[in-house]
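A single protein chain has been omitted; all remaining protein chains appear in their positions.
In order of appearance the chains are A and B, and numbering begins at 1 in each one.
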Amino acid sequence: MSSQSGGYYLPEPSRWPIVGSIGIFLMAFGAVLTMNSVSGGWYVLLAGAAVIIYMMFGWFGTVIGESESGKYNKQVDVSFRWGMSWFIFSEVMFFACFFGALFYMRILSVPWLDDAETGTLLWNGFTAGWPVSGPGITEQFTPMGAWGLPAINTALLLSSGVTITVAHHALKSNNRAVLNWFMFFTIALGAAFLYLQAVEYSHAYHELNLTLESGAYGATFYMLTGFHGFHVTVGTLMLIVIWVRCLKGHFKPEHHFGFEGVAWYWHFVDVVWLGLFIFVYWL
Amino acid sequence: MEAVHDHDHHQPAGLMRYVTTTNHKDIGSMYLWFSFVMFLMGGVMALVIRAELFQPGLQVVQPEFFNQMTTLHGLIMVFGAIMPAFVGFANWQIPMMIGAPDMAFPRMNNWSFWLLPPAGILLAGSLLAPGGAGGVGWTLYAPLTVQQGMGMDMMIFSIHILGMSSIMGSINIVTTILNLRAPGMTMMKMPLFVWTWLITAYLLIAAMPVLAGAVTMTLTDRHFGTHFFNAAGGGDPVMYQHIFWFFGHPEVYIIAIPAFGVISEVIPTFSRKPLFGYASMVYATASIAILSFLVWAHHMYTVGMPVEAQLYYMFATMLIAVPTGVKVFNWIATMWKGSMSFETPMLFAQGFLFLFTIGGFTGLVLALTPVDIQLHDGYYVVAHFHYVMVAGALFAAFAGVYYWLPKWIGRMYDERLGKIHFWLSIIFFNVTFFVQHFLGLAGMPRRIPDYALQFADWNMVSSIGAFGFGFSQIFFLYILLKAIKSGEKAPEKPWDGATTLEWTHLPTPAPYHSFETPPNLKD
Partner (left out) sequence: MKVSSFLRVLAVFGLALSPGLGLAEWNLNFKPTNTILGHDIEMLHNWIMWIILGISIVVFGAMFYSILKHRKALGHKASHFHENTTVEIIWTIVPVVILIGMAIPATKVLLAARDTSAPDITIKATGYQWKWGYDYLDEGVKFYSSLSTPRDQINGLAEKGETYLLEVDRPVVVPVGKKVRILTTANDVIHSWFVPGLSVKQDAIPGFIRDTWFKAEETGTFRGQCTELCGKEHGFMPIVVEVVTEEEYKTWVAAQLAESGAPSFDANKTYTVAELVSAGEQVYNTNCVACHQPGGVGMPPTFPAIKGGKIATGPIGDHIDIILNGSKKNPMMAAWGSQLTDMDIAAVITYQRSGINDLGEAIQPGDVATARGI
């Protein structure tokens, strides 16, 4: 690589990181207070969130400004690609952890509870199976079926993967109208997904009696789909930012890492959903 | 494309310089000082532990406070002292060693550091929460964690923030190494320290999110009614241990591997001979990293796994001795027929080599399931891991500080005092921890504030050693401050055997921006 001699962009000192740290601290501390029912905890939590949002506007604004003014050369672009890839890898490991918990319970701990002395001496009367809440929980629930809302949601997310790819191709061939429209479709699909997930949760809580407290099934169901939903929310917000930038005429056919990074993230969220659909809802 | 600016004009002065800095050297220094402060804090906690254990009976603290000290000591030393110390080295050294202007993402680099103080405040501040910090051990085993008070939540969030910091720091390091090398600095020409950090960063990115998941489940079990670690709901307390150690075992190599990197720079320099078996060092380190994800349940031999699983974990764990052995042999082969001199960095490197290997041997003893069943959760284990983490990682960090200090500040430390620091450290270290092997063999459990009379004598010895060791580290602080304030001016190249870029291509002390234009190393 010869373009690199001396051309690596080094940013000025910046106050955004410390703002972010203060925000994170307030959020964490506020969450601690709230969870322990200390009055006023909420406000600390919200203040932290507000600081974080302020930081994001400021920091991302700076980055977008730098990008648009052409400060990022090819090498910086490659750095962003590495950075985003490793970040997504860390996210994969985070989800792997919760999938691990799901498999562990389904395959190991639930059957053990109905096995040998553990079954006879401690949990007499419990029959292992899946979905199950566990031997010490008397409340009954109905598991979430795969072929209702979840199947629709699968279709939504998969199509959003298609629309964002179309948008990407449009960006590369400099077809801005298609780009803008397909970004809009992608966002709409993401938002529809989130709406249906909210409907699904409400259904589960009110009609199926399926809650976070429904033992092994409830915990893994809500934690996996919940963290996934959180990622879809973040992804949708990022898509909106990118869309607004598209409308403003940002990004060039040969230079648009901001767009691609978000697209990678969106595909990642999509793949995680497939895992969820198969292992949480279907099998 | 515009060239690198000279930023010094817009640099805020005073404290704000450090708060807003995007410079890898400033950030590296902050990491190192932070880690030293945490080391003293964790050390004071260790001294509380050792003071209570000086004699049988409860004298100094109450049992629940003792447990909090053990927990915070472990967490602070691991996450607050050792890990940030090596990230500090990475920040200072990697750009200089690969011919880069700075880290790949300088602003994010600053954030990685500035997440540490909030995390540290939450961690140490948990002592002030009603009921104090969690007294659960640094491994935070469920369901004991579910019983704790508000301090436990502070610790959980602290770990989340530490994890964010580590992941961002690692992404930065990986990207810098993969993308910012000077022309001609091929992967297989990189100094070994850089290689070890590449591998460590990979371990961190893979392992930290899993820890985050584990403590998140703990949090929801505590407050939101989930049953991940509760059999009544189909969960399993042992599942927590599996998840924790899936992170935890790689974590111990996250601590060890950068230490290997420092040693691999120091030994060749002071042997005046190139590192023996460079390629096999790289492969050995990579094998250790891969194996480290496959052996986690050797910390869980007594939980009652199926015997087949125990056998698998025993064999896999033993295998790690092979690549680690390769490293030890390579270091010795580097020294062999060299022309060695023993300045302080080299002394600490030798101390590392000797004591880390002993720690590795005791690790091997623990790897054997039937023996470990006797020793598990006892002082033999405590002795094992202090050998690899204190005489291993910490000594390597000392070696690194003495080795690179002239490059960083342009002044020399006092060689005579440095040697005294080494001898005090190594003697008191062994007084403290060698005897703990005997306590473990005799059956003394860990994490107890009081013990039966048969353990009294060795405990007294160990406590005396601990205070001596602690004193020696205050002496280290004095050596550092003296060097910074009034050390002799360092020559351009104080170590005649050094061959890496920061010594051969940069002046001493190193300029604020390491390489404004990358050196061409193609020839």
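The rule we apply is simple: a residue touches a chain if its C-beta (ideal position, glycine included) is under 8 Å from a C-beta of that chain, and two chains touch if they have at least 3 such contacts.
If you're wondering where the values come from, they're calculated on a predicted model, not measured in any experiment.
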Among A:Val76, A:Leu113 or A:Val280, residue touching the chain not depicted: A:Leu113
Residue of B:Met340, B:Leu417 or B:Leu506 in touch with the missing chain, whole complex considered: B:Met340
Residue of B:Gly184, B:Pro274, B:Pro491 or B:Pro507 in touch with the missing chain, whole complex considered: B:Pro274
Identified contact with the non-displayed chain, of B:Met16, B:Ile290 or B:Val322: B:Val322
Interface with the unshown chain - residue positions in chain B: 56-59, 62-64, 67, 130-132, 135-137, 141, 143-144, 146-147, 149, 230-232, 236-238, 271-280, 302-304, 307, 310-311, 314-315, 318-319, 321-322, 325-326, 328-329, 332-342, 350, 353-354, 357-358, 361, 364-365, 368-371, 373-374, 376-378, 427, 430-431, 434-435, 438-439, 441-443, 445-454, 456-458, 460-461, 464-465
Interface with the undisplayed chain - residues on chain A: 112-113, 116-118, 121-123, 136
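Criterion: only the chains that are shown with their structure count from here on.
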Centre-to-centre distance between chain B and chain A (centres being mean Cα positions), rounded to whole Å: 31
Chain B-touching residues of chain A, taken from the complex the two chains share: 1-8, 10-18, 20-22, 24-25, 28-29, 31-32, 35-36, 38, 59, 71, 73, 75, 78-79, 82-83, 86-87, 89-91, 93-94, 96-98, 100-101, 104-105, 108-110, 112-113, 122-123, 132-137, 211-219, 222-223
Chain B to chain A touching residues, read off their complex: 1-5, 7, 10-12, 17, 19-22, 100-102, 104-108, 110-111, 114-115, 117-118, 121-122, 149-150, 153-154, 157-158, 160-161, 164, 167, 170-172, 174-175, 178-180, 183, 205-210, 212-214, 216-217, 219-220, 222-228, 230-236, 238-239, 242-243, 246, 513, 516-518
